[in-house]
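Before we start, here is the structure in question, set down as structure tokens.
Of the protein chains in this complex, all but one are displayed in their positions.
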Amino acid sequence: MEHRYSRQEQFAPINKEGQKRLLSSHVLIMGCGALGSACAEMLVRAGVGALTLIDRDVVEPSNLHRQNLYAERDAGGTVPKAEAAKERLQKINSFTSIHAYVLDAGPEQIDKLAPQCDVMIDGSDNFDIRFILNDAAEKHGVPWAFGAAAGSVGMSCLFLPGRTPCLHCLMQGMPDGTMTCDASGIISPAVQMTASLQTAEVMKLVTGNTEALHKKLVLFDIWNGTHQPFGFSSMKQQNCPSCGTAPEFPYLRKKNRSRIRTLCGSNTVHIHPGADVHYNFPLLEQHLAQHGEVKKNKHLLTCMLPSLRLAVFTDGRILIHGTNNPEEAEAVYHHYVEKAAYTVEKEPET
Amino acid sequence: MEHRYSRQEQFAPINKEGQKRLLSSHVLIMGCGALGSACAEMLVRAGVGALTLIDRDVVEPSNLHRQNLYAERDAGGTVPKAEAAKERLQKINSFTSIHAYVLDAGPEQIDKLAPQCDVMIDGSDNFDIRFILNDAAEKHGVPWAFGAAAGSVGMSCLFLPGRTPCLHCLMQGMPDGTMTCDASGIISPAVQMTASLQTAEVMKLVTGNTEALHKKLVLFDIWNGTHQPFGFSSMKQQNCPSCGTAPEFPYLRKKNRSRIRTLCGSNTVHIHPGADVHYNFPLLEQHLAQHGEVKKNKHLLTCMLPSLRLAVFTDGRILIHGTNNPEEAEAVYHHYVEKAAYTVEKEPET
Amino acid sequence: MINILFFARLREEAGQESLHVEKAGCTIKELKEWLDKEYRLSGLNRTMTAVNEEFTTDDTKVTEGDTIAFIPPVSGG
Partner (left out) sequence: MINILFFARLREEAGQESLHVEKAGCTIKELKEWLDKEYRLSGLNRTMTAVNEEFTTDDTKVTEGDTIAFIPPVSGG
């Protein structure tokens, strides 16, 4: 029987030499939602040597229509995406070394993990994380593949520190009023197309085909049939705070990210009380059991409240499903969770 | 928790009405290789009501880098793709009704299955099958989504009987010297991109968005960054034997397809002795066991010969892995298999 | 005459794919202000802009025959 990478080595620009490089490369994927799942599967099938997966969320039924690593049995709302992703990926390729972090990664963690990998892939759903990735990429000289999709639209772009302008140059600051999956929905062909564009650039990079890199931002709409590359080489700002002559990496310095956030594409509020907040889980369970059914595993504890579902992670984060209202979520947190909280000093788990 | 199709219904052109149509649609996928796997997964996740899968092959290690329904445990060379595909797809969505045929489908079977579905997807790797699909599509008025990929190149096009020219008009006869995965290799982003283009058109069709159909052939090369639609409305031939004023559906009439074929993308020869040839399996097993290790399941029997691997299917077909030489394969067939063959008249299993 | 292309959300808001207008000589910033006033397009301020398929900044002057694309960032994933 021919070996598993034979058809990929047969592709002339990769060949045996490129495959060898691919097998010893390390890719970090930030977020295991739709784009993260799709990129991770392609790269693991292709034979990437090591993969670092980071995701803070659990698998929900509404993820299944577009997130290709998850099956029905994962979608009960208690399995962390990073764990479910790793499990499926290892069945696909047991030779890839996969590090899965169930973690709401912020500047500290990304700053620590970025220099360990050859390239980073954006599998996130928000520009807060993307600007942190961009700063970490510039600081450590690690390329990263931006990707975003909503509705039938997608965009993708590889940023190469020192060789292309960065995201900060291109967008000239954090965008607002962006297209989200919440507002516009999302269809899986738009996801796979965006992820294919991201993965192709990453494959060029890790197989040593740097001369083939596209160096353009591609924008498409798979529903109306448009597909357009845009050059951005002239956007470099010499005084860019992320990649200019005296960079300050402003998004790596921000420790005070918003504590309460509404998640893209799900009727859910995320609360991060702080890296040093933890819970007395036996006490929490005893308390919550009076209000609804409690389930737990090594990563989290869930409780079905009358109209909401609560998930408390061992790293201190809370997801409140069934609301988009930060104030309601805050009230739920105070009422049900806060009394079991305590504070410790702890290293980020990297 | 929000339901599994909530983000797809949120996409305005689909909404609840389109989702309802999707849930009651029936799609046929011809071939469960790279494109067939990718289209099947997207459609099953999206909630397609019924899926007919047809494939004649077994899962091999060299499929894993690009065929997204298969994992390592499937790739021992004894599990039929249609079966492995169905198993994974049902874990993803247990509500889709999936009919899996382990079958070397020819004109008779396709002619019979085409009118039962709303649209057909080309997941094959050769134009022999595509011209049969095209004739069946025209005869029964069923749209079909052509797709092909090799190297980093892909093309896709939806053919609408009565509304667009057909494949026969467009290509003006069976092409030769085409790009194959054998010669050019194949990378998974090219597969996912082609399948995304096919699936998007199929989704438009089955959700009732016919005015959004692209009606162009899209050609791309994801390595050099080209992506180009081509119109083909002027290619309609009034005397086309497949879709003209007096159609003869020539590819549905051909019963004498080549008996021995080399398969695309694998060092394998396929022998089809004829629909009425069957084997005495106990005799075959007894005979083959003298030459190498024999394994069997309900679909096939395999034997590891000194330098080749032989798979004999219960429907009469033979795959000989480890050679590209039809003459060598023919000799192996005569030497090891033919003496256990007998002939019966049997209906095609549809 | 210049050619303006709208993408993604802006295409829906504008209700059209493109616009041909006599606006050669003005800057991207002026063009955005004009579109904001005439077509009530939202968030043009933080919309990326490309002239002839190359991204550019707000102070760029557009010239006769240019194609200007307005691209609102997509954030989902």
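Points worth noting:
Order of writing sets the chain letters: A, B and C. Residues in each chain are counted from 1.
Methods note: a residue touches a chain if its C-beta (ideal position, glycine included) is under 8 Å from a C-beta of that chain, and two chains touch if they have at least 3 such contacts.
Owing to the predicted nature of the structure, the values given are computational and were not obtained by experimental measurement.
Note that the undisplayed chain, when the full complex is considered, contacts B. The residue from B:23, B:50 or B:219 that touches the chain not shown here is B:219. Remark: the omitted chain is touched by one listed residue; of B:77, B:107 or B:123 this is B:123.
Of the candidate positions B:110, B:166, B:186 or B:284, contact with the hidden chain is made by B:186.
Check B:24, B:94 or B:178 against the missing chain and you find that the one touching it is B:178. Those residues of chain B that touch the chain absent from the view are 31, 33-36, 122-127, 147-151, 153-155, 170-173, 175-182, 184, 186, 194, 217, 219, 221, 224, 226, 228-235, 264-265.
Here, only the chains that are shown with their structure count from here on.
Chain centres here are Cα averages; for chain B and chain C they lie 44 Å apart. Note on chain placement: the centre of chain A and the centre of chain C lie 30 Å apart, centres being C-alpha means.
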